[in-house]
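Right, one structure below, let's go through it.
Heads up, this is only part of the complex; the chains shown haven't been moved.
Chains here go by letter, A and B, matching the order in which they are written, and residues are numbered from 1 within each.
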Amino acid sequence: MLSASRSRSWALYLLLGAVVLGTSSASAQAAGLTPVELKEPSAINTGDTAWMLMSSALVLLMTGPALALFYGGLVRRKNVLATMMQSFILMAIVSVVWAVIGYSLAFDVGTPFIGGVRFAFLREVGFGPCEYAPTIPHTTWMVFQLMFAIITPALICGAYAERMKFSAMVLFSTLWLVVVYCPMAHMVWGKGGLLNAFLPGPGVNSPALDFAGGTVVHISSGVSALVCALVLGKRAGFGRVAMPPHSVVLSFIGAALLWVGWFGFNGGSALAANGLASSAFVTTHFAAAAATLGWVVMEWVKTGKPTVLGAISGAVAGLVVITPASGFTTPMYGMLMGFIGGALCMLAATSLKSKFGYDDSLDAFGVHGVGGTLGAILTGVFAVAAINGKPGLVDGNPNQVIPQLIAVGITWAIAIVGSLILLKIVDAVIGLRVIEADEMEGLDLTQHGEAGYHMEESDSTLAWSPKERAAAYGPGGDEPAVGAARLSQP
Amino acid sequence: MLMIEAVIKPNKLDEVKAALANLGILGMTAVECKGYGRQLGHTERYRGAKMDVGFVPKVLLKICVKSEQSQQAIDAITIAARTGAVGDGKIFAYPVVQVVRIRTGEAGDEAI
């Protein structure tokens, strides 16, 4: 029965799974899974709720403004707004999709691969707690998870920056949320999910440790980013003209805010204001610190200069690496993981791209794909039972590495297949890339009709009137003399 | 052909452009610059420390015109850019021996 429902789920999946889910809830119950339990509002703890509301706010802060700034600073001036817009529009779209169906697909019980539709339109998501987080309102749990669903597709933007059509990006991200993110979240965190280590279903289970989203968030987005970079191809002029970040200052603000926000991401994943939350918070901090040093030391040795972009990239890499482990390992091991992660992502971001020749513009894969994979595996190595009851290799349980590798493999597979199919579909429907002339002029003007900065002293930016033009050049005088296309979008 | 270079107050750019448009001159190139001259710069203060800024923001406008139009253009700019206050700016004119329109390769008066 279960395997039947599973294979059905796979079939669904290959059909881009988003459509016919009405029955999965029923089939789950048939498979012996009790539905997600809801509790009385009286079970709410104010301290836990305060912490989780703040954590939710912090995780939203990670997307806007933090990630928007981090990415926005790294692109060229002519693309800054378009890049920040990608994060912002996802704050809007993912929220709506989450309320309508996404939350339910991820967290209702269903098959081991995807949830049912019980919570669609936020039905039954009320004041009282639910089984996932028994001391906070169900709404708090739902919105905390939503903030994760927002940042994940936003991370992918780094790969297709400076060349993807806005409409294509919107369509791709929306589909990706339903087809890749929701199933991943369900498998790892949903009740009865295939990889769920805490609320496993009665059938096949490969309990992977992923405290705050190493697989669900970082591998899935990082690997999808690689696929995007490969499918879209390089930016015009890539390798020939210099494309320095237009403002490392903006990126710096973004990275520092990411660091602060990540306390909500990882610390909040304890779902309560307790010792575990504190431990995850502290471990996260030390990993970020050590990773900063890891990256900076590596480049100081290799190139003779420690860079600011290196320092902030290192911090982000460390935060990525520690995400799955933050609630399973100790602060000192966290420091070690961070240092390794910073050093390794430095190598990934600086050499992989040039070696394989793809244009992952802002290193979404180099940081999130590589760092996420590393973190997921190292979680199996450095987990310590004293923290959260789950031992890893260093705590005498070499077996934990296996389900970690399985989870990594599944995530890579889903991300690659899912993204590839979705990109092809979007390309067929509306096309992925802007035309080259628009790319040269910049996405800000061509996609949004705006410029990031107007720094001129003079107010005089008005155009000649058509009358003036006609008097000087004759009628139609502004038409190209030799019939060439105007450098502007149609 | 003459190249006219006019250093003007930034907020006069609109009027100068309009005056030139009256003469049918629309082609020009503007560069933001800093003027030093009779007009005083301003003073800024940061934590009480006075800072005399020596320059005044100006716009350097370059307009290439046919020789026969040059006096007309200079006069038009002079009138349009004038406020009567110090710092109105200056106009310089010098002969140009060749002009080419890149798009077509036309040269000389045609190309202006």
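Following the convention adopted for this analysis, a residue touches a chain if its C-beta (ideal position, glycine included) is under 8 Å from a C-beta of that chain, and two chains touch if they have at least 3 such contacts.
Fair warning: this is a prediction, and the values are worked out from it, not measured in the lab.
J.: Using the labels on the shown chains, what is the complete copy formula?
T.: Overall formula of the complex, using the displayed labels: A x3, B x3.
Methods note: only the chains that are shown with their structure count from here on.
J.: Could you put a whole-Å number on the gap between the CA centroids of subunit A and subunit B?
T.: 51
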